[in-house]
Structures are given as structure tokens and as C-alpha cells.
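Removed: one protein chain of the complex. Kept in place: all other protein chains.
Moving on, here comes chain A:
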Amino acid sequence: MTAASSSSPAARADFWAGVRAELPILLGVTPFGMIYGVLAVKAGLPAAAAQAMSSIVFAGSSQFMAVQLISTATPVVVIILSILVINLRHALYSASIAPYLHGLSRAWKVVLAYLLTDEAYAVAITLYQKKGVIPGSPWFLLGAGLALWTDWQLSTAVGIFLGAQIPAAWSLDFTLALTFIALVIPNLRDRPSTLAALSAGVTAVLAHGLPYKLGLLLAALVGILVGLWNERR
């Protein structure tokens, strides 16, 4: 399979179909990006770095976590390791979407890999599983990915601007925990994942005194093992 050329109307239609499929998701992503911008500024990041993180790392949860770790003066190596761990799940997306992007040029693969966020993956895989490999497959993902990318950069910028105006007394740092609650709780639909979350949380509290914030990585490991262990019962 080769990608349709950009001038073909079919390619353009698939690109815009991707953009449209992404739009409802942006409703939830926009405030998330704004809160990230606010928290990043509140954590002491210069505006340029806060914005650059949104375009270089481009992965919401890990950006929130990195900002929190930066504000508590965590060692750089631990912060990078934490970003790595929390973004490892993208390997699953990469594996599951690879068959639909077979035979593309290297440039296509690089661009689509960069744009492979939770949200772009979600709409693309839904279409691919319904329709199989179509010539417009990469264009659809490109549209969805670019829609999300644009929204994420803009909402980050708005958040950075707002963050500079909001007084610390508003306890806005708490929105980080609240955002994570909103991301985790609805997905605790079975016993193993619930126990993974609980055990990781408790481990993090108990291991809070460990140096270099290693409690976070230890907690992740405990949570994964507890989840796996409970699948077999």
C-alpha cells in the first residue's frame, strides 16, 4: 500500500474526516491543556519551556507529572525515567496501529509516530478496525493527529497566559490530582486494574520518604505486579 498523493480529493477527504472525528475529543482536551499551562507556570517553569514541553514531549499525563516532579526538585534522571514509564503504553498503540501503516515512507512514519497520542490513536484505530487498510489510512491519522496537536499547543499557550494572572491562594495545584482522578477512576472497571491502582497509591504514600522520589517508580512496579497477579484468580 502506498499513501495517496496530497492532491487527490480522496486523500483530502480522509484528512478532514480525521479532523472531524477528533473534534468532540478536543472538548475535553482543551481545558486539560489549559490546566497544564497554568500548573507549569505555577511550578516555576519559564513560559518558553512550558510551551516547548507541549510540542516536544506532546503527551499530557507525562507533562503533568513532569511539572509536578520539577516543582518538588526531583533529580533529572528520575523525571526522565518517570516520563519513559508513563509513556510506555504508547508502544501498545504503535504495535496495534503498525499493520495499518505498513509500507509507508520513512517520513510518513516519523510524522505519524510523533502524532500518535492517546486521543489520535483512539479515533484512528476505531476507523481502521471498521474499514481495514484503505489508501487514505495515513491521511485520516494525520488529520486527527494535527487537530489534536494544534489544540494542545493553543490551549497550553492560553494556560501559560492565565497562569501568570492567577494567585496561589486559589489552590489550583490541586487540579493536577483532580485531573488524574478524572482519568483513572472511570477506567477502573475490573478487579486487577482497581487493585493495581490501590496498591500503587498506598505504596507511593508509604514510600514517600525514599530519596530521589524513587517511591513513584517503586509504586508503579508494585501496581503492575499486583494487577498481573490478580488476573489469574
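To be clear about the criterion, a contact is a pair of C-beta atoms (placed from the backbone, for glycine too) under 8 Å apart; a residue touches a chain by one contact, two chains touch by 3 or more; residues count from 1.
Basically, contacts and distances are computed from a predicted model.
The listed choices are "Carbon monoxide dehydrogenase", "Molybdopterin synthase sulfur carrier subunit", "Heme ABC exporter ATP-binding protein CcmA" or "Predicted membrane protein"; the UniProt protein name belonging to the chain that is not shown reads "Predicted membrane protein". Across A:Leu101, A:Ala147 or A:Ile160, the single residue that touches the chain missing here is A:Leu101. Checked against the full complex, the candidates A:Ile125, A:Leu146, A:Leu162 or A:Val184 give a single residue touching the omitted chain, namely A:Val184. Only one of A:Ala52, A:Val133 or A:Ile166 touches the chain withheld from this view, namely A:Ala52. Set against the missing chain, the residues A:Val19, A:Leu127, A:Ala147 or A:Ala196 yield one that touches it, A:Ala196.
For chain A, the residues touching the absent chain in the complete assembly are 28, 31-32, 35, 43-46, 49, 52-53, 56-59, 61-62, 65-66, 68, 70-71, 73-76, 79-80, 82-95, 97-99, 101-103, 109-110, 112-114, 116, 171, 174-188, 192-194, 196-205, 208, 215-216, 219-220, 222-224, 227-228, 231.
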